[in-house]
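Notes to accompany the following structure.
Note that one protein chain of the assembly has been removed; the remaining protein chains are unaltered in position.
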Amino acid sequence: MADQISNTTTAQALSHSKVSTEIRVRYAETDQMGLVYYANYLIWFEVGRAEFCRQKGFVYRDFEHDTGAFLAVAEAQCRYHNPARYDDLLTIETQVSEFRKRTVRFQYELIRKESQILVATGMTLHVVLDRQGRPKSFPTSYRHFFL
Amino acid sequence: MADQISNTTTAQALSHSKVSTEIRVRYAETDQMGLVYYANYLIWFEVGRAEFCRQKGFVYRDFEHDTGAFLAVAEAQCRYHNPARYDDLLTIETQVSEFRKRTVRFQYELIRKESQILVATGMTLHVVLDRQGRPKSFPTSYRHFFL
Amino acid sequence: MADQISNTTTAQALSHSKVSTEIRVRYAETDQMGLVYYANYLIWFEVGRAEFCRQKGFVYRDFEHDTGAFLAVAEAQCRYHNPARYDDLLTIETQVSEFRKRTVRFQYELIRKESQILVATGMTLHVVLDRQGRPKSFPTSYRHFFL
Partner (left out) sequence: MADQISNTTTAQALSHSKVSTEIRVRYAETDQMGLVYYANYLIWFEVGRAEFCRQKGFVYRDFEHDTGAFLAVAEAQCRYHNPARYDDLLTIETQVSEFRKRTVRFQYELIRKESQILVATGMTLHVVLDRQGRPKSFPTSYRHFFL
């Protein structure tokens, strides 16, 4: 119960803390429809997460190395609102929408930088695993970066 | 209302019509966690869709060519239950779970072939677009393949 | 000198030992030119290598696991003769063209299965590394698969 409450509070507190980064669409990321292939958005979400970490004060590479923990993806979801095209400059807005003992949820917005048109929204849910793939608690030394 | 009912009926009728295909995990599809990178599951879903079409009696390439219509992805979702690893042989079970005038929804199950362990479940929602990217109705000459 | 000679002999002996496998072009592998994006051919070469190993009697996954050795790519090359397109069924012919103490060279031919048109030819050169990334000799217990 207390856990529920603190989670709700945390989620609200986090909602204003977006991190923004940019990517330029590669030719490799298009398909024969002339638009970006849909799986590539999940790769951009990963870029958003990495930059989220960097701007919050740590490098995700160090997180894995120092703690032996991995943020494995348990669920991913994307809604495609408007197409992204080759050479488009896109802004990725990333935020943590939920932070629990063993899971973290990120939310993403992809926006065409010039026109500010919404390209996509998405979500990834991560569970903390150790090197053997067993669930573990979020390393305490890194918790403050998310709060 | 009538539309609601017929859609429901259609969905039920389709629910038994799964198509099965196999893929072998490529080294390219792994990442440094030693497991398959999460975006690749959406590529496998596409392989599942292509084989769904083929086993239902048509080739998706011809669909695009003959009708000038594209099944653009409007939404995608994946739940990762158990990891897939390099060289695993996976079964993809694909079915249409919803077929409407301008949209089609596919559902997927990924299973490790040998152990029958569930690897992932997912969904993609598609809208029918013409070459200019405008919504259009599902081409009538191809409707029977989905019903 | 003796080493040179035995290598040359080996290369000749190996030249008749092609392994054939098939892949079907995925939508994800195309780009907005309407053809397959050029980097994907190197992924198919990897599929060819994996099937080469399997048909020679071992699984590359086990090779890494059992010996702690990796076949890291030192050089790759591809000539693109005719385009591959979405849904094409391609045959990959793979062979070892050179087998030395610390390196292995593979050669590839990609052919459209139906028309037998040559799509691409390529080569990859591999060095044997241990888990720390240091060069090592080819594990003796696996040498006979290549000879």
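We call the chains A, B and C, going by the order they appear; numbering starts again at 1 in every chain.
In the analysis below, contacts are C-beta pairs under 8 Å (C-beta built on N, C-alpha and C of every residue); 3 or more make two chains touch, one makes a residue touch a chain.
Note that the coordinates shown come from a computational prediction; the quantities given were computed from them, not determined experimentally.
Trainee: Please identify which of the visible chains the hidden chain touches across the whole complex.
Mentor: Contacts of the unshown chain, counting the full complex: A, B, C.
Trainee: Identify the residue among B:Ala39, B:Ala74, B:Leu90 or B:Leu129 that touches the chain left out of the display.
Mentor: B:Ala39
Trainee: In the complete assembly, which of C:Ala28, C:Cys53, C:Cys78 or C:Ile92 touches the absent chain?
Mentor: C:Cys78
Trainee: Going by the touch rule given at the top, which residues of subunit C touch the chain that is not shown?
Mentor: 33, 35, 38-40, 42-43, 46, 70, 72-80, 83, 124, 133
Trainee: In the full complex, which bits of subunit B touch the chain not displayed? Write them out.
Mentor: For subunit B, the residues touching the absent chain are 27-28, 30-35, 37, 39, 86.
Trainee: Considering the whole complex rather than only what is displayed, give the residues of subunit A touching the chain that is not shown.
Mentor: Per the touch rule, subunit A residues meeting the hidden chain are 24, 26-28, 43, 46-47, 50, 59-61, 85-87.
Just so we're on the same page, only the chains that are shown with their structure count from here on.
Trainee: Of the other chains, whose C-alpha centre is the longest way from the centre of subunit C?
Mentor: That would be chain A.
Trainee: Using mean CA coordinates as chain centres, what's the gap between subunit A and subunit B in Å?
Mentor: Roughly 24 Å separates the two chain centres.
Trainee: Just give me the whole-number Å value for how far the CA centre of subunit A lies from that of subunit C.
Mentor: Measuring from centre to centre gives 35 Å for this pair.
Trainee: Using mean CA coordinates as chain centres, what's the gap between subunit B and subunit C in Å?
Mentor: Distance between chain centres: 31 Å.
Trainee: Give the residues of subunit C that touch two or more other chains, as numbers and ranges in rising order.
Mentor: 27-28, 86
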